[in-house]
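Only one protein chain is missing from this complex, and each of the others stays in its spot.
A, B, C, D, E, F and G label the chains in the order they appear, each numbered from 1.
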């Protein structure tokens, strides 16, 4: 078998304004190291998502300037850019601590593009008052990203309260009919709140890039 | 083919304390008339659910003392029993007018057993304030039945606000992923609110009988 | 049954900055007329989606100042606001004429909020050159909404070409595995293009409101 | 990332009359310890569901006054309240020993609220006589909770025999089409027995809280 | 296009001992007439399943010796063979009148092979006593075929009561999760009763042929 | 709304060597006429699939040189090209007359590209001898296309008998679990016969184009 | 919690003529030992299905007279009854060695009831001649049980060749669309061969008991 050499999408930074990211789940640590080294040679930052601690350690042992973020399950290479001098930020909301790894992935991806973020947890719909107490804070964010497993109602309630862009991220926590996150996903898509948009289950990185597209679009 | 005669479950009234009900959807008007006539001969009330107007007219033309309730899509035979001298009632809640036929079926079934009911509409989760405005009313009901299509979040929010029994009824309104009511059903089952119970999609009658079991259980 | 009066969400305009819209599919013409009349009494605009021509005619015969838009399957009441003095616009893209009713619904909903729009059709992925020929035009839009049935690949290709917000709308055209739009929906959610967001199948109105949230967020 | 502090729903006890419970499955032992400690500081009881023995040991090693219930896979903190001076009890029924962990979770949750319970096993529908032999006992319970995997027919048969509230709990035992509990869930929802209500698969805790709502509603 | 002539499976009668049957649902009346005429020319009986009344009339108008059986939705050509001089019979059981067309199809198919049948209706599981009252009759049949929609529990209960072959036929009556018969089918396959066998939804003919294979196998 | 003019893919003929085809199902007769007229102006042939007889009549009434093929449910414009002077042909096989419309669509599409075809029907797997009798004929075809609904086993059996390319086309005939063609599709994909390829349900046109790609590839 | 003692269904042997069997998959070795000991005390045989080797060893170490059958993944207690003096036997057929554990479970269950069996392997439909070579052998069996994963076509082909009862057992081998056995199951249910009956995926025991019901029914 003759294999043509891989060519990473270095043009992507110019075309889309995004740091090249690697989906680490189905790659070996060797493959990740090799790709990151190519980035390094081109003087680029690197972000690797969905990496378990064992794989992370193997990568860190082989490359300088790489850090592991266990909550977000991500590797980063290089230094995060300075926060932009702007009052634009992204507010991340989550109903419980079980969703936190996906929220952290989104948070890290945004910070790696210089975007300010804040995370609000324990604002689930089973006790509305906790969310309503934060109404003024909600109205100040540029973009809101809401993470939810189970029945996934948080983004719906949120999009009925504020007028900014709201991105729903279904999370694969739950059991029985909610196992895997399909119920949360469908609940967000079927939402009666106008203008709520949705990304794939557990796709914290994708939600971050959608927020980035919005922030940059001005 | 030798067919044994049908035997209606007249013992049901004694055993379960429920009026015999007929599911009208897959029966011809002739079959419905024949069954109702047998009830009449035994001096019983009758309730027929899921009947379209044409079939209803054919039944009414053939039998005395039968009425059609178009909103509920039900036929009744005989007079509803007097309302029980009690402060126990069932509160029915719905997010929109599209759910109203299922709520009406539940309402009619309860009234046919002498239970007081009230229906609150336009209390959907996309504008929470409308529901919160009713909090005192919510706390007075004996049992609450919440009807919802789309993402089906209303029963979840409700069960986080009150301590009484809450029954969720998914309704087959919506389109795309919410068509047919599966998303609302799964959202209710996956609910993060403790102690919410659920019945089949569009099963207003079933929700009513569940409420009846609770009210009678004291 | 005692029914509490419906209360329309007139606060929505202030809260969310959106014209009140009615989902017409599961409502009778009488119900639609009654709701629109209430809007009229409050001096508001009205938009009714998913209305068939027969129902539309009954509504128009009962109310002044109502128009039917057959391609979009929508009714509007009142005059569209003037287009905003801005170079911000939303570009709608569709691979074929079968998707056009959903695109038209989105277009009408945006115009009813004063947003400029343009629709590009026949830019499907089965012949890429037609899309690539429009690259400069694509780069000028503020937000892009891509409609697709079948395998739903258009939004993925688009989000790999431009850096602005891209909203994917799966459309229920197709047969076999693509009947109903589920395959297009899942393809958009599973997209390898970073930052693509998605709404429910055939939800042109929802995509428009998402675009509005983005445009207003500046 | 700036994370706002978690706030547990201490108001829940007043609002819903329920002990705060923690869903332990997707939480680390550290997270569980931290939450329980906060409860302890507020002088509250604690119940943690879906905990495996390893995680349980780590929690017990870190906190006083915590016990593990291996059959129910739950941790409890503090002493169960005295049984209420009442003849109201909840009867738990199961077709086989495979369902017993879910039944035990429900049992424990009820006892932690002072409710009397009894568990009847080996009363599956494949040999009806065993269930019919218990008919008098069935009629004495205040509420019945029936657990079933496979085809899930037990709650249906039960709801045809007694007039009290019956809650069906599908259990994820089985193989082939019954793997995961979906078949049992759908069978219970589709039941021809009037007034049967259902909770999520394996949701023993939810069924207990539903029974509690009913018992407290008098 | 050159089409090779159709060749009906006349060898089937010798090979399988079954009358040739035609599945009428997706065939035009012209196609049915043509096939039946070929049978007639070969001196064979004919059975056409799943025929609506309009199509049936067109076929009867074109051919002699053809009868329509509206309850079973079948056409037959020729005279049914005499009942076999045997005490072997097939007992058909159904929970309600909604299932009766599928039961009638099975009944007709068996009678067309000379097998004695009897049909017992209103023996659903929601009131067990009606079934238990027939226990002696159940024990006399050679083979039992049980028809059920909704949750489909009847065959399970039956197979726990008797030792003969029991064939379950799921029926497409129901709504919500039971619409289309899938829930009944899966419930029968997941049955905890040993040795229950199942055929496709609404496949009365198939169940009859399975019973015939058993009866002939001695 | 400003709509950019549609541009048909006239380059397709050069690029892919295929006649431009129109999927007629979701288009109005006006839309079809307009597109065909554009073809006519460019001197091209036209093929419109999935057209019902009413729509067909409207198109034929508006345009010259258009014919309707009722069995294939297709419209053609212009004259079919002469059959190529070659011994390469495509053999179409079908288990029953219910599949014939999809087979006819494939046949017509091939003939419109000058390819010889032959159709063999009544060669279903329930009576293998009919297929085995044709073994020599099977071995002479260049490409085989097998159409099957129900369990869809014909292509599997076929691909075990011959060494040429075999394309399986699932057909949406059947009821219960086979309704819609999903079971046939999955059966073909799961086939234990090596090298069987599959197209979408009912996609006769697609199978024809796949055969054309193979024939042209020499 | 007060637990009522388990009561095994000792009446089952009289009622159904079947050895009591235990489904071992979700039971601990302690639970299995306890149940088998009760059987032993009643002088009964025992059969435990779906037992892994580790659990099997623990049971054997605790009880006398128990054997493990690794291919069938079953435990047996006591001696198999003598083969019945009869020419009635059950022929088991399988397309490949991957299905063999399910076939062995069926085989063992039949031998434990004194029924003669024979197993034919490597008779898959991808090479028909191997099956056709066995036609005479096929015609001698009393009942045939066909095991198949992947597309599951073997029972269909078989039921078209012979007139005896044929039971299809879908097996959970395969990948992609055939993973888990659903495709094989649906293919068997959708079969165009008349009178084929089906049991749950991997349910070798169930198929054996169905065959036993047929053999005993004479």
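By our rule, a residue touches a chain if its C-beta (ideal position, glycine included) is under 8 Å from a C-beta of that chain, and two chains touch if they have at least 3 such contacts.
From a predicted model like this one, the values you see are computed outputs, not experimental measurements.
For the chain omitted from this view, which of the shown chains does it touch?
Every shown chain touched by the left-out chain: A, C, F, G.
Any idea which of C:125, C:144 or C:197 touches the chain not displayed?
C:125
Touching the hidden chain in the complete assembly: which of F:48, F:108, F:177 or F:212 does that?
F:212
For chain F, which residues touch the unseen chain?
Residues of chain F in contact with the hidden chain: 15-18, 21, 142-143, 160-167, 185, 189-191, 194-201, 205-206, 208-214, 216-218.
By the contact definition given up top, give the residues of chain C that touch the hidden chain.
Here the touching residues of chain C are 95-96, 124-128, 132, 150-153, 156-157, 159-161, 174, 176-178, 182-184, 186-194.
By the contact definition given up top, give the residues of chain G that touch the hidden chain.
97-98, 104, 107-108, 111, 117-122, 126-127, 129-130, 173, 175-179
The rule is simple: only the chains that are shown with their structure count from here on.
Report the inter-chain centroid distance for chain C and chain G in whole angstrom, where each centroid is the mean of the CA atoms.
Their C-alpha centroids are separated by 56 Å.
Could you pull out the residues of chain G that touch at least 2 other chains?
15, 160-161, 182, 185, 189-191, 194, 200-201
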